[in-house]
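Shown next, in structure tokens, is the structure this report addresses.
What you see is the complex with one protein chain gone and the rest in place.
Presenting subunit A:
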Amino acid sequence: MSEFGRLDSLVDHLATDLEPVRRLPAPSLRALAWFCLLPGLGLLLMPFADWHAMAERLHVPDLCVAAVGAVLTALCAAIAAFQTSVPGRSQVWALLPLPPLALWIGASSLGCLRAWIAPDSNIADGAEMRGCLYFLLGASLPLSVLIVLMLRRAAPMRPNLTAALAGLAAAGAAAALLVPFHPHDATASDLAMHAIAVGLIIGLNGLAGGRLLDRGVSGG
């Protein structure tokens, strides 16, 4: 009998009728699998996109850089989320999305100067900004649900951190998907609306996703 004799029955219970399990693929591969959903969703939405307007807007360097930053943030945050979902992996992975996030925020912040440096810009009105908010929240919802379900198969030891990273990945992906549908150029108010949407997505993921992930690990 072991030092913890009371647990012998638990060991027997767990070992009895043990089923073989399929090992999870490497976290980076799982992150890439989730990320592949992004072009898939983009293809689904393609018929509704205003490609001509998008091609014009992408000629503005900061908008192009912001779009690249959002895509890279989504990819790096997804990799970080899947890495931190495996026990024993370094939590330093959580820092991976910070450089592309800085690029995304930095390039987007140039929109604050748009009315000054590009007076001919197409400035958004209130209804268009609300449309952006709904698009970001709507697009991030399936992405968030899918990534949380995938993360639940592992065992995140810091569920809130992992879920917040998942939220950042979903927010970045939604912002990248928004580019072909963005009917106006970025401005300070537009940027603020995007920041609110991204903050909401990350916060909701951190709270709801964190609880879901914690229940998955602790069996609650």
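Keep in mind that, in the parts below, a residue touches a chain if its C-beta (ideal position, glycine included) is under 8 Å from a C-beta of that chain, and two chains touch if they have at least 3 such contacts; residues count from 1.
Convention: contacts and distances are computed from a predicted model.
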Omitted chain, identified by the protein name its UniProt record gives, among "Urea ABC transporter ATP-binding protein UrtD", "Raffinose/stachyose/melibiose transport system permease protein", "Glycerol kinase" or "DNA-directed RNA polymerase sigma-70 factor": "DNA-directed RNA polymerase sigma-70 factor"
Identified contact with the non-displayed chain, of A:Leu63, A:Val86, A:Ala107 or A:Ile202: A:Val86
Interface with the undisplayed chain - residues on subunit A: 2-4, 6-7, 10-12, 14-24, 26, 85-89, 153-155, 157-158, 216-219
